[in-house]
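With one protein chain held back, the other chains of the complex are shown just where they sit.
The block that comes next holds chain A.
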Amino acid sequence: MKEKELKQMTIPAQRLMARCAGEEKRVGTRTVFVGNHPVSETEAYPAQRFCDNRIVSSKYTLWNFLPKNLFEQFRRIANFYFLIIFLVQVTVDTPTSPVTSGLPLFFVITVTAIKQGYEDWLRHRADNEVNKSTVYIIENAKRVRKESEKIKVGDVVEVQADETFPCDLILLSSGTSDGTCYVTTASLDGESNCKTHYAVHDTIALCTAESIDTLRATIECEQPQPDLYKFVGRINIYSNSLEAVARSLGPENLLLKGATLKNTKKIYGVAVYTGMETKMALNYQGKSQKRSAVEKSINAFLIVYLFILLTKAAVCTTLKYVWQSNPYNDEPWYNQKTQKERETLKVLKMFTDFLSFMVLFNFIIPVSMYVTVEMQKFLGSFFISWDKDFYDEEINEGALVNTSDLNEELGQVDYVFTDKTGTLTENSMEFIECSIDGCKYNGVTEEVDGLSQTDGPLTHFDKADREELFLRALCLCHTVEMKTNDTVDGATESAEFTYVSSSPDEIALVKGAKKFGFTFLGTRNGHMRVENQRKEIEEYELLHTLHFDSVRRRMSVIVKTQIGEIYLFCKGADSAVFPRVPVDEIEPTKRHVEHSAMDGYRTLCVAFKKITPDDYEKINRQLVEVKLALQDREEKMEKVFDDIETNMNLIGATAVEDKLQDQAAETIDALHAAGLKVWVLTGDKMETAKSTCYACRLFQTGTELLELTTKSIEECERKEDRLHELLIEYRKKLLREFPKSTIRSHKKAWTDQEYGLIIDGSTLSLILNSSQDSSSNNYKSIFLQICMKCTAVLCCRMAPLQKAQIVRMVKNLKGSPITLSIGDGANDVSMILESHVGIGIKGKEGRQAARNSDYSVPKFKHLKKLLLAHGHLYYVRIAHLVQYFFYKNLCFILPQFLYQFFCGFSQQPLYDAAYLTMYNICFTSLPILAYSLLEQHINIDTLTSEPRLYMNISGNAMLQLGPFLYWTFLAAFEGTVFFFGTYFLFQTSSLEDNGKVYGNWTFGTIVFTVLVFTVTLKLALDTRFWTWINHFVIWGSLAFYVFFSFFWGGIIWPFLKQQRMYFVFAQMLSSVSTWLAIVFLIFISLFPEILLIVLKNVRRRSARRNLSCRRASDSLSARPSVRPLLLRTFSDESNML
């Protein structure tokens, strides 16, 4: 229905479009009436429905909070399990009161609900702030003040300078004559530079409320989509006649909600997307749901313990009925059943007995563990953002934690995938040299009136012309903006200005050109102004910009000189430019390009072509046409660009240096030493990337390189055969080198030959996608075998998606290694999202990577401490936490299980209900929490300086079956000791010197006291880092236990049915034997642990001594610690295959 109306309404426009862009489908577009004015009186006002401008990021409302939150909480398996236990306790006659499991559950649920409620309240508040903010809307030629949430699609909104846009707007006019405005999108993608947005020519003049109200226009645009940088639309302006004028709208016309207006007094715009349909809202996603390996281990343990629980309950139920088969055991005269009990069906009784046992033993699965784990993760992650070593003065920021779920995963990384540009390197570019027409120029010598020639033929017939052409090309072919530091439009020559661009390369190039005398002075009214060497100002009309994209890998501009000549300047990667210029021009430049690339410079080639006015007409028409296209605009544009950028002439090439980041090499060294495999994934070309890898010591001088690149493959006719050959050859080589020792392979690699692999994007896709024939799988597996044997892998010429593909491939290797990706640019986002842990660098290429990452740090060097120190500690802490929790609960429940054998399997609890409830909440929770936040079993400094310690915990070492069994057996041993120790203690008439007798509650209390002291002291034994907090909570917990026991037993509690514990604890302590037994039982329980620790320490000491010896000998033979930034290691070809 709606679609139909829409069609009718757009008939005039459609006719027009049919002429200029051909028939297009209308599906998936929306029509907006500017100012909500109907364009023609004859048509009925269409009832179009768009959502209002209310942003709702909150999850709950006041009404649905309770049910929705509870529902979500009980969707977790653990909570659901406890709920079931609780319900069983309520319905069935069970040994422990529902309070014992209900209270902890209630506690957990409440704490979580409060936390989530608070977070949601914050979100509500933030939403309200946005929704209730005032905006000005033009209604009936008047400026009306409204709340932001009242904006409807089609409203004309006025925005003042430094305000943020309340919704996605199409710029109509900005008050300036050229209809431009400046916008920063810092809060959207972190790019703080000003971007210029344009109004459509026809509406520029409408810069008052009255005039804007006269505008009759419709806007057709696609339905909202989340890509911030894509927008296709069309505005149909109805001047007096009914015939509309159509203009294309692109992202440069769209002002995004969340962006801020800068350097422009005010703008008028029409709302096209509002509320939850704005691009910002569509980009808002919940945090990634990555699960850590530890969490998987927890779940595995949980299943084991659930199995233990079920077994225990089943065993007890069976034995109970065996035992009861003797009638005097079933119902002795002193303990008769009620009539109801006698009449209950036996099967039903067995079932309820089973449930009762489950309830009795349910504490073996600790409720509080989940809370503690979450608290640990949440609180623990603060240490990362607090760490001042991660603070970078330049950007005035420290590390940022986006998710705390993965802290421990940082200690488990096997593979590191790193981006090169901006990650390993600074991404601050410096123009180094250029090659013009086959002559090489070095930028270091500064001569005002010319370039010093260092290379190439001395005489060249039109050398000066070519130089100038080259420099003009540099000055014109870019998207750099000028940012003046004074008033809004002060483009006076004397004013201070800086260049701003999304790509640092371009700035370097423009600055480089400036050094040679050609200064770019900015754009005015669509004219680029350039000051040449003779201080004259040249103006070029900018006709078209063919934007850069990562597929074409080049960009072009079409400019018109003052004398009316039209030029196309193009710059791009050599591989993107060379095929489009005459072959004979390539050779000398190619030589220079390759040479520069080997020196680690980033190279770009510059080409131009002169366009005749006739050709330009054609090109112009094509460009306008595709820019108006609503459907598949990207593809069409690409095709047109491709057509235009042909038959060019090569002018030269530039070389820009990208400095290596501070301590990049040391970090890579440390990561290698920690047993991590570092892969560099870059879009750069092989030579550049390779030299960077040498510079940052990813490849050592002794590393043997295996190359799988187009270069090495193209020599042969059939690429795949050659590839196959190479793969087989490499595999042979590697397998010979590592005979069969699979696990120790990389340890061995340390002593033996190291291998590095270089592969490029096209070869990779050849390996992965040579789909049809069956050999592809084979290729892939051989390739993976090779990869796993190499210490370092360099993947160059990678498209963003290929990066993710590689990460996914490694992720799915045997043993599913943990992967970490680190990068700074938008092209790294896919790999960051794909890997187990994604780390973003708060780099110069915007904040997209940092926003999508799990952790973000300012610099690559911070990775070292993040992994080696923080990751290691978090892992050890949480692994210990998990093991300890299961341990202490097994200790807790085992005596209760054993007691069943002595109480006729009657589900009689050994401990009082208060103890059952408080054991996990109060008596033993804080010490382990403090431990798991503060423990440093090895000093942070030692951890960072001894990277190989990281290997100790690799492969989830502390949560493997071995340690798990150790803890379980320890718990079983201790539980048995507790119970039978007390059992034998009770084989006497009396424990007191006055002959009085103890009962079952004293028995349980003795066991419980020993239990609490033992598990706490066990933790104390494990604690290697005793801060005052540890002292406080450990001794405090014990003191609290004693205090609580006195208190609990000291009062007749009116709300209790049974005063079981009355004076039991005090009476217990009045016996010397009990004291001696408690001390003895604690000691015997801890004895194996103490023994083990002492033995370990003896070994550790000797190990440390060995280590220090080795270190001493290492330092003697160590390589020079400071290497030149870039080494020309390529001369020794012997290293290459």
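The rule is short, and it goes like this: a contact is a pair of C-beta atoms (placed from the backbone, for glycine too) under 8 Å apart; a residue touches a chain by one contact, two chains touch by 3 or more; residues count from 1.
The definition used in the following text is that contacts and distances are computed from a predicted model.
The chain absent from the displayed complex carries the UniProt protein name "Cell cycle control protein", chosen from "Monocarboxylate transporter 13", "T-complex protein 1 subunit delta", "glutathione transferase" or "Cell cycle control protein".
When the omitted chain is restored, the residue from A:F383, A:Y616, A:F973 or A:F1046 that touches it is A:F383. The chain not shown here is touched by just one of A:L66, A:A464, A:I537 or A:C903, and that residue is A:C903. Mapped onto chain A, contacts with the missing chain fall at residues 73, 76, 95, 112, 115-116, 119, 122, 287, 328-329, 332-339, 370, 374-375, 377-378, 381-383, 385-388, 390-391, 396-398, 400-405, 902-904, 906-908, 934, 936, 940, 981, 983-1000, 1002-1004, 1021, 1024-1030, 1052, 1056-1059, 1062-1063, 1066-1067, 1071-1073, 1076-1077, 1080, 1083-1084, 1087, 1090-1091, 1093-1095, 1097-1099, 1101-1102, 1105-1106, 1109, 1113.
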